[in-house]
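For this view, one protein chain was removed and the others were kept in their places.
Coming up: subunit A.
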Amino acid sequence: MKLLQLKQIEKVFYQGTPDEKKAIQGLSLTLNEGDFVTVIGSNGAGKSTLLNMVAGVLFPDEGMISIDDKNVTFVPEHKRAKWIGRVFQDPMAGTAPNMSIEENLALALGRTNKRGLRRGVSSNRKKEFQQTLTDLNVGLANRLHTKVGLLSGGERQALSLLMATFTEPRLLLLDEHTAALDPARAEHITNITQDVIRENNLTTLMVTHDMEQALQMGNRLVMMDEGQIIFEANEEEKRQMSVQDLVEKFQQIRGKALADDKTLLHK
């Protein structure tokens, strides 16, 4: 079943000025239910723009985005969030630093439940939070009252991941969520991510700089450059590829594309 569909998306920044930049050019991508797609590409390839458009932070100039066959192209971010869980690159970005762990978790519950005047951290919820944190096994279970601003980057990212996923979103968006962490922590978060996605069978779109990670994780890989998808690999192809293969593939495609431009110019 098709869960996320992007059709012929176009996005231009600073249109009509000398700084005009075509961020996304005619991009189409479909995620089936249960797909875990990793997106790689160099800086400025349009990966983050793509993710922001799926989340509703940016609206496309042209094209259509649908989730579960609902057209959500211009549905504002806060309404679309009902179906989407997100983890950001910056560990500061996904949590409220001056609120406690339990208050952050209660806030995350509001993603799918309508907010009313009931107590945010009720005793029932508190027990639930404790259980979920114990399952996550990152040593936060006994620190429910701790302000999130006092946690380390890795702990915050683990909490962000939990907050984005424990309400079982239809779609999970990960925006280089391990890039700001040291190698050991990054690996830890990567492992947790894989566990959480597998357990909840979450459909996921993950942007990363790390080609190794992109090959290890997920069942599909997408390579972007200059706002377009230039290469796709399915689970089978992905398994047989190394980072070296990916780099060669990238250069080969880009080289060919340049050659094409040259031949066009000659005509």
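We take it that a residue touches a chain if its C-beta (ideal position, glycine included) is under 8 Å from a C-beta of that chain, and two chains touch if they have at least 3 such contacts; residues count from 1.
Assume contacts and distances are computed from a predicted model.
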Per UniProt record, name of the chain withheld from view ["DNA ligase-associated DEXH box helicase", "ABC transporter permease", "(2Fe-2S)-binding protein" or "Indoleacetamide hydrolase"]: "ABC transporter permease"
Touch criterion as defined above, residue of A:Gln5, A:Thr95 or A:Thr193 at the omitted chain: A:Thr95
Which residue of A:Ile24, A:Ile67, A:Ile101 or A:Val121 touches the chain not shown here: A:Val121
Footprint left on subunit A by the chain that the document does not show: 55, 77-79, 81-82, 84, 86, 92-99, 103-104, 106-113, 115-121, 163-164
